[in-house]
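What follows is a set of notes on a single structure, which appears directly below.
Of the protein chains in this complex, one is absent; all others appear in place.
Moving on, here comes chain A:
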Amino acid sequence: MGLLSKKDAKLITDPLTDNNPITIQVLGICSALAITAELKASLVMGIAVLFVLGVGNVVISLMRNIIPSKIRIIVQLIVVASLVIIVDQVLKAYAFELSKTLSVFIGLIITNCIIMGRFEAFALGNGPWRSFLDGIGNALGYAVILIIVGFFRELLGSGSLFGFPVLGDAIEKTGVYSIGYENNGFMLMPPMALIIVGLIIWVQRSRNKDLIED
């Protein structure tokens, strides 16, 4: 008997693989395209969503029996908005540069479909602990894709990882740049993020044929 029962563990592992919010449910694409040009931004965005979704799911789950169903969307919005404001303020206070990079997309976590989707589909019908696990699982699934995309985009687009130039200096022509390699400017544009997400989906579905829809 581990820390989690098998059923609970599935809440975390499923969204990481076969029920990934980005590659399978195709939710939260906008932010995945917009902020993944840098790995650091992807990671912070992942953490921000992890916080918002984890806490939000618990809050909604605790209130699930007293929220009138007619106004539940508004209640959910207020919960997300408050949490997002907390994240935004913390970033502004402790990581101002990063907060400028992420700009409007922190605020737009409010409209991230994954969050409202989990509130509606899970937190309204399950207890706080299971909702918490579900939130963490989905946010991790989101973050994993963001980090994969961010890894390739920053590595091939800027030749660095977390801002650290791993491929050498592009201007001084050191490292791989000395033999004529150049950064791929297309990687820094959002369309390339869409293509990378597409490739991830391709790989995932060719490994698991059950995921292919007709």
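The rule is simple: a residue touches a chain if its C-beta (ideal position, glycine included) is under 8 Å from a C-beta of that chain, and two chains touch if they have at least 3 such contacts; residues count from 1.
Just so we're on the same page, contacts and distances are computed from a predicted model.
The unshown chain of the complex is recorded in UniProt as "Na(+)-translocating NADH-quinone reductase subunit B", chosen from "Na(+)-translocating NADH-quinone reductase subunit B", "DSBA oxidoreductase", "Peptide ABC transporter ATP-binding protein" or "Alanine or glycine:cation symporter, AGCS family".
Among A:Val44, A:Val87, A:Val149 or A:Met187, the one in contact with the hidden chain is A:Met187. Residue-level contact of chain A with the missing chain is found at 180-182, 184-187, 189, 195, 198, 202.
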